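Right, chain A next:
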Amino acid sequence: MVPEIYYITLSAILFTMGALGVLARRNALIIFMSVELMLNAANLAFVSFANTFQQLDGQIIVFFVIAVAAAEVAVGLALIVAIFRSKHSIDVDQMSNLKG
Partner candidate 1 sequence: MKFFLEPLTLLTFFPLVGVLVLLFLPSDKKNLLRWTALVTSLVTFGISLWVLSMFNASNPDLQLATRYPWITVAGWNIEYHMAVDGLSILLVLLTTFLTPISILSTWAAVEERVKDFMLFFLLLEVGMTGVFLAQDLFLFYIFWEFTLVPMYFLIGIWGGPRRIYAALKFFLYTMAGSILMLLAILWLGIQQGSFSVPELIEMGGIPADIQLWLFLAFAAAFAIKVPMWPLHSWLPDAHVEAPTAGSVILAGVLLKMGTYGFIRFNLPLFPEAAIQAAPWMALLAVIGIIYGAAVSYAQQDAKKLVAYSSVSHLGFVMLGLFAMNPQGIQGGILQMVNHGLSTGALFLLVGMIYEQTHTRDLKVYGGLWKITPVFGSLMLIVALSSMGLPGLNGFVGEFTILLGAWGAGMDGGVLGSVLFAGFAAAGVIMAAVYILYMFQKMFLGPEGSIVEEVKKHGHALRDLNAREIITMVPLLVFIFWIGLYPKPFFALMAPAVDKLVVILQAAMH
Partner candidate 2 sequence: MHLSETVNTGFFFLAPWIIFAPVVGLLVNIIFGGWFLKRSWGEAAVGTVASLASGIAFAVSALLAWSLSAAHGEVVVVPFAEWIHIGSLQLDWTFRVDTLSVTMMLAVSGVGTLIHIYAIGYMHEDVRFKKDEKRYQRFFVFMNLFITMMMLLVSSDSYLMLFVGWEGVGLCSFLLIGFWYDMDTLGRPSWANSNAANKAFIANRIGDFGFLIAGFIMFWAFGSFQFDEVFTQVGAIAPGIITAITLFMLVGVTGKSAQIPLYVWLPDAMAGPTPVSALIHAATMVTAGVYLVTRSAPLYSTVPAAQYVVALTGALTALFAATIAVGQYDIKKVLAYSTISQLGFMVAAVGMGAYVAGMFHLVTHAFFKALLFLSAGSVILGLERGHHHLSHHEGHQGHEGSHHEEVRRTEPVEVFDPGDMRNMGGLRKTMPVTFWLYVFGTLALAGIFPFAGFWSKDEILLDASLHYPDIYWILTLAAFLTAFYMGRQIWMVFFGEPRHEAAAHAEESKPIITIPLMVLAALALLGGGLNLPGAHTLGHWLEHTLGEIEVPEFSLMVAGVSTALALAAIGISWLVYGRNPLKAEQKDPLKKPLGFLFTGMENKWWVDEGYKWLILDNYVRLSKFLAEVIDWRFWHDWFHEKIIAGTYNWLSNIALNKYADQQGIDAFANGLGEWTKEVSASLRRVQNGFVRSYALSVLLGVVLILGYLLLK
């Protein structure tokens, strides 16, 4: 058995990388992908914990998270498409009309 802590460590690393992606990239799509990576990291933690506890609950939660991610993706991509139509760019740094 691989100790649980290994999985948690890995998940933490992936989560942090996801967060870094949100902060560091300008491409709205990549930012979005980074968010997905964060969710995945969380899922990994869930499954790992579920494994430790020998429970199904953790897995079921992951299932919901995946579904929510799908819903988010639908709306998010629609938003990105909509904004691309008006702005012809998906660079988030160019979307800074509103400030102050």
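In this text, a contact is a pair of C-beta atoms (placed from the backbone, for glycine too) under 8 Å apart; a residue touches a chain by one contact, two chains touch by 3 or more; residues count from 1.
Picked so that all candidates are chains of the complex that A comes from, given by their letters.
All of these numbers come straight from a predicted model, not from anything done at the bench.
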>> My understanding is that every option belongs to the complex but just one is in contact with chain A. Which one, out of 1 or 2?
In response: 2
> Across the complex, what residues on chain A touch candidate 2?
Replying inline: 19, 22-26, 31, 92-93, 95-100
